[in-house]
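Of the protein chains in this complex, all but one are displayed in their positions.
Let's look at chain A:
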């Protein structure tokens, strides 16, 4: 029965736990078994603590037996991207420079999930410091795509996507700076949502680019994503950029969307993201699935029109100035003095030498590339031409969104221009790697919510459909995504990930 449990969605697992049809220990053991079986291939986890997970699960089971009032997430296993600090649990952000570090505190989202009674299975693999789109930049090992282990699971939250798609966790948290939740969700057939910037706490999230980073859910279904999002969202006084507003009712929005009620919804298809004259670099199969999905929405009563957002063409260069600039500063604290790796401190070297050796050996090539880029962009004499100019582009992109949302309720596009590519295919070509973020960057730069929902297969690999909404209207993303999911599931007769389960029986 183990295999059955790990193919179920979290909402169903929660129902079984609440009904006493399954125990948290049983569930946790099922996932741990699956991890033991599959993770050598998939490389989804950087740290698994089976003992702690089982102990925690036993506590929740005991509380339930004792008749304690438990929340809907109690006893459900979860995996966290290794970018979230977890008290006493190794946290590396995918980097050697933090190897062996056990944080003395919990990230706010980790604390919230703990308080909700979830069981932490482990910390998932990622591109080092969340810099990458394939998880090949992990300092430890690459993660692999459960649909085809020779292909990338996306990135930077590729450990989380591999874990959830592969049945090594029912759901997981990722972080998204330029697409790091949505793109891995898209290429592994998951639902992944990047919340409105400021609506989920960043406290305890190891910063890559502070003005862009957002934590969010990665799950098998839209409803699961909404449930997990509600559990982590909301104001946090420890994060100054946290918005003090109630979390919209996301599960409700997903349920509403699943009923297919889209009459009157105005949908804008972004021309600059795969539309006419903007198809270079896009897989034909991806564009086909997206066009079909748009037609599907129209069929459900949505009012579809094409929208032009010219500044989106500038998103990629702007992003690759802003994110590295902030990263060059955020990563300055990793100098071997107070935590993590220290290299060369044998009494013969100066402080500066130990700091440089530590950074030389502790950081991988992509991290160094971005530190150099960012340091250059912020330098006296270059600041205005690079960082300053990129911020102006950011304003233009925000204006394009504002103008578009005057006429439509949501904007849609492919999530990723391509399906998962073979491992190693882009490692020597950073620009090709960066292009994977083309469709996800605009919402990141504008701080807007955006979701990726599976919309079919191309070349036998998952394709993601992106829905973007105005700030704090995350519920619209869930509503539209749930409508797409429900319609496609109904047409297919199975749920999206069941196609993978059928292909690779555990």
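Worth a mention:
Please note the rule applied: contacts are C-beta pairs under 8 Å (C-beta built on N, C-alpha and C of every residue); 3 or more make two chains touch, one makes a residue touch a chain; residues count from 1.
To be clear about the criterion, contacts and distances are computed from a predicted model.
The complex includes a chain that is not drawn, and of the options "Lactate utilization protein C", "Tetratricopeptide repeat protein", "Manganese/iron transport system permease protein" or "Aspartyl/glutamyl-tRNA(Asn/Gln) amidotransferase subunit B" the UniProt name matching it is "Aspartyl/glutamyl-tRNA(Asn/Gln) amidotransferase subunit B".
The chain that is not drawn here is touched, among residues A:32, A:60 or A:107, by A:107.
When the whole complex is considered, the residue among A:337, A:372 or A:490 that touches the unshown chain is A:337. Interface residues of chain A with the unshown chain, by the touch rule above, are 84-85, 91, 93, 98, 101, 103-105, 107, 202-207, 209-211, 237-241, 325-326, 328-329, 331-335, 337-339, 351-352, 355, 375, 378-380, 383, 387.
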